[in-house]
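Here it is, the structure in full.
Rest of the complex left out; these chains stay put.
Chain nomenclature is as follows: A, B, C and D, assigned in order of appearance, with residue numbering initiated at 1 for each chain independently.
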Amino acid sequence: MASTPSVKKIMQPSEKATSGYSSAPMVRPSIPEGKSMRTADELAQATEKISVRDLSFYYSDNRALTDISLSIPERCVTAFIGPSGCGKSTFLRCLNRMNDMIEGTRVEGKILLEGQDIYSSKTDIVTLRKRIGMVFQKSTPFPKSIFDNVSFGPKIAGIKKKKDLYEIVERSLQRSALWDEVKDRLSESALNLSGGQQQRLCIARALANDPDILLMDEPASALDPASTARIEDLIFELKEQYTIVIVTHNMQQAARVSDQAAFFYQGLLVESGATEELFTNPKKQQTEDYITGRFG
Amino acid sequence: MSTKLDIYTTKRRGRIANFLFTSICFLATITCVLMLLVLIWNIIIQGKGWLSWDFIERLPSRFPQKAGIKTALYGSIWLISLTALFSVPLGVGAAVYLEEYAPKSRWRKLIQLNISNLAGVPSIVYGILGLGLFVRALAFERSILSGALTLTLVVLPIIIMASQEALRAVPDSIRRSAYALGATRWQTVWYQVLPASLPGIMTGVILSLSRALGEAAPLLIVGAAAYVPFVPEKLSDEFTALPIQIFNWSARPQEDFHHLAAAGILVLLIVLVSMNAVAIFVRHKYGKKIRW
Amino acid sequence: MTEKRSNEEQPIEMELSEVAAIKLPRSTSLESAGGLWGRLRPFYEGFIHFSLFVCASVSVLVTVGIVVVLLYESVQFFFDVSIIEFLTGTKWTPLLKPQHFGILPLLCGTMLVAGGAAIVAVPIGLGTAIYLSEYASPRFRDIVKPLLEVLAGIPSVVYGYLAIVFVSPIIRYLFPSAGVFNAASACIVVGIMILPMIISLSEDILQSVPLSLRGAAFALGANKFEVTVRVVVPAALSGIIASFLLAISRAIGETMAVTLAAGATPKLTLNPLESIQTMTAYIVQVSLGDTPTGTVEYRTIFAVGLMLFITTMTMNIMAQYILSRVGEKYE
Amino acid sequence: GCNGKSETGTEPAAKKAGTETEPAGGTGEALSGSVKIDGSSTVYPISEAVAEEFRNVHPKVRPIVGISGTGGGMKKFIAGEIDICDASRGMKEKEAAACKEKGIEFIELSVAFDGLAVIANPKNTWCDCLTVGQLKELWRPESGVKQWKDLDPKWPAKEIKLYGPGTDSGTFDYFTEAIVGEEKASRADYTASEDDNVLVTGVQSDENALGYFGYAYYEENKDKLKLLAVDGGKGCTKPSLETVRDNSYAPLSRPLFIYVRKSALERPEVVAFVKFYLENAAQLAKEVGYVPVSDEVEKQNQDALKGALSK
């Protein structure tokens, strides 16, 4: 009763697909011209944007991250992969000090942003977070209108004029592929959106803030292939200017969008390197097992 | 492309607003604490030297040196226990009904308005109602029972409104999850919503019982006496209460009684704090965990 | 296997060899669950529903009771006193001869004290609540919050004396024209008295705003002030307004402290340095005093009570309206 | 001072009172039950003192004393809810009629006298004595007196600040009746408080103040206040134990009463209590700052009680 033929069939159309979505991994269908993955050499040459040194992180007594050292290059996409619960989100939250909000947590080691220690007492967290935008794993729209959600960041950054705000909102929503669906209901509560719409709203919200570095925790987990493709396109577009860190469970996605990948396992950074290399020729058996789906 | 900001420097505008706001909030807090301290300090200064174990053990007397607060203390403990017994289930029940059961209709809005209005009805009016209803119509006479029932009416709106807000703060997703698991409405409320809203409900209970403990006027109307030389033993006994005794003492011409009144206030505060300790403990215990 | 499945009408329980040995009670009909408990459950639920309904009805009955009493006696009052005089008169001396029945001085006094107390308590209370919820360490909060709740239990006589011996002299020092009894000192002490209501209730509500909302705002580079003012407070607004309502209601209902601090002189003035009387204080004065029942003097308290009821109702309707415009409900 | 401050001073007297009365109620130990007293706040201190002493004699009897004002007490008395009503004025006709209607018979016992003190701020150097006429001019409704010089041209042109008890106290009723001539007829623009301590504070802190309240409050705050003499036609007199008792401090001294329900006198504990009350009223009234009644009045009281009991 095996339905192998049907599955074969499914795969065929994807080969001719024009935008990259998860069912079409055989070729890299959607990398537009001029958007390309950085090679290992290029990565090595890239300016280091964030440098993580011997970072350990504790939830009360529980060590969630152990001695992580990683360099995140500028204008590249870095993907974090690893099994659920391995500490990807925790690490991401360390990068913009969102973990400060959780009581009883402790950080050891250093994270340098352009050479400045973000955990230094001199650091202004607000400025830090303005520069490092974040899309959370669980989308959390404010209980306000869609417009207010997206315009929140620009507003607190001092933009007052309705027209300017509207422009930013429109642009951000367009980039996150939500505009068409919500353009007629901008004043409706964001809580009335569907799961995937909320996710795209949160992406738009982060974009509206025009950050320097963008941390995205599974930004496409609730999205259909088409929307996913548009978000991936967006990432390609953004990486020309921004530094992007993305957490994803989708190996294809990681392979498609990232220049550098880091594999986490039980709080340890098992391996990191150029995506090309990590996926084709991992140094550690664990990595190999994970990306080939042999483990779990 | 965004202008790069040095993360070690803040934009001044935001920092000043933030600093001002923080300072104002902090000042507000300090003001409150100071006011409380001044108040309590005043009372302690006046009452110190008069507060003793004997003072708590003795019956009332017209000699300040011999006067004690025993009957008032017992009366208040009776009253407050009964009031808690009546008002907490009733108030929380009403809040649960309004938030979890009542269909969101005009009728519900009306009840809501009712309750807000009741909160603004002066306690003396409840005294008048209690006199007519409990003392006369239901023939409970001028007893502890009448007093407690009257106080129940006084504090009910506070408990209801505080509990309602606490219930409202529980995210709907919690309810949905419980319903999706086949929980009945009551099971959802009992196992999920109430525990999650317990801290807020406890605040309501603390506030309302505090108020009940300090309330004198409605009790005078329903017949609390000023001089009761025996400790109440049953619901139908005559009674007096701490605030009445305190008021009585502070209205007397002799200076010494004013000190006694201060000592009485200290006793009242001790009762208040120990009574609230339970509620505070509960709130503390549950209040910590729940941060969604 | 296919056959088996398609022929089977039986409920699934049979095949669950490997499913838990512990079976949950189950029914196949939608109309009621099986088992004794299943059959009893609707009654049990119904009983609880009914009990809770009764709880809620108590407050309705109490309101009805109060309104009926107020109306009944007020109607009789308005046989003796013209409603025009009552509503427009500027003198209130029903207990003195010659009698005057103009409610305006009392209404004015009530507004003055409630408004003044709110002006004192709302900013301080909200500020404190915000500080405790958003800034203070949990340790600090756990100590200070219960401490401040003690303010709610101090008998109002104490506040009254505080006003006379502490607040009033200060006010008279600052404003020599002030009397010993003045509305300002009443506003201040009543403000202090209602603080814990605002602080405790608001703090609870602020606390229950999900952390994830704050996180989202922080991640957008908002500072604490912006997070608090633009996200947390709006999300908690319904609760905060409820706490204001309760507190102002308490301020309106307060008597002893007001009488001691502001005296008992009904006066049509908005000058907080003068002595005034509030509606509630008047009601207490009459009902605890000597006035014989059944007289016009005694009935005034019901007319005043009715007026008070209408006042608070107006306030509440306004609050409900405001809430329906600006309230936010988070998931 | 008969203020009860010094325990040693008053204790023996009370004890003596207790031992003296033992035979009155029969075998004291056997009595039990409760006696309910309510009413005037003015009379309350006496009743409370009596109740307290009474328990030394009959520890099983529970005397309960409430304060609801004379009028409030009367209401309860008419409703049959209490045995004894304290009153700082005589029963009104209306009230008596209501009692009759409800079938409640009672006896009236006069237990003490109280003087009303007219007081000023100690810094007031100009005024020592006021005539009844001046007081009336000052306190009557629509009074035009605004400044001290309106009362006497020699006095300064400073605004008079008036303080007095609230409209609901027996003291107010009595003062208006005695001075203005009509109960409850008073100017309205004075600072009123039901709490006499508050009035003390008010007058004390206001140089141009003038007020009146119960003599007992003056006694306790002598050093903070200036007592004014009142000229009721027989020259300026200040209130004191003597002048109140011999009625030379007229018209601002008034009698205090208790009303006893006759049917309550069927209960031996009530009888014992009332007898005890009469025997000790003089002593205890003094103690709490009132003026004891004359022997003559005491005799009338005894007769009234006997009369009621013999029926």
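As a convention for this text, a residue touches a chain if its C-beta (ideal position, glycine included) is under 8 Å from a C-beta of that chain, and two chains touch if they have at least 3 such contacts.
A quick note: this is a predicted structure, and the numbers were derived from the prediction, not measured.
Just one chain of each kind is rendered; the file's full complex, by chain label, has copy numbers A x2, B x1, C x1, D x1.
To be clear about the criterion, only the chains that are shown with their structure count from here on.
Using mean Cα coordinates as chain centres, the one most removed from chain C is A. Centre-to-centre, using mean CA coordinates, chain B is 37 Å away from chain D. Between chain B and chain C the centroid-to-centroid distance comes to 12 Å (mean Cα coordinates, whole Å). Averaging Cα coordinates per chain places chain A and chain D 85 Å apart.
Residue positions 126-127, 130-131, 156, 211 of chain A are each in touch with at least two other chains.
Across the assembly, chain B contributes residues 14-15, 18, 220, 250 that each touch 2 or more other chains. Residues 41, 44-45, 48-49, 51-56, 58-60, 62-63, 65-66, 69, 123-128, 130-132, 134-136, 138, 142, 144, 146-158, 161-162, 166, 192, 195-197, 199-201, 204-205, 207-212, 223-226, 228-229, 236, 238-239, 242-243, 245-246, 248-250, 252-256, 279-280, 283-284, 287-288, 305, 308-309, 311-313, 315-317, 319-320, 329-331 of chain C are the ones touching chain B in the complex.
If you check the complex, the residues on chain B that touch chain C are 14-15, 17-18, 21-22, 24-29, 31-33, 35-36, 38-40, 42-43, 89-94, 96-98, 101-102, 109, 111-125, 127-129, 132-133, 153, 156-158, 160-162, 164-166, 168-173, 184-186, 199-200, 203-204, 206-207, 209-211, 213-214, 216-217, 220-221, 242-243, 246-247, 250, 261, 265, 268-269, 272-273, 276, 280, 284, 287-288, 290-292. Per the touch definition, chain D reaches chain B in the complex via residues 3-5, 7, 10-11, 34, 36, 38, 41, 44-45, 47-49, 51-52, 55, 62-68, 81, 195-197, 214, 216-217, 219-221, 287-289.
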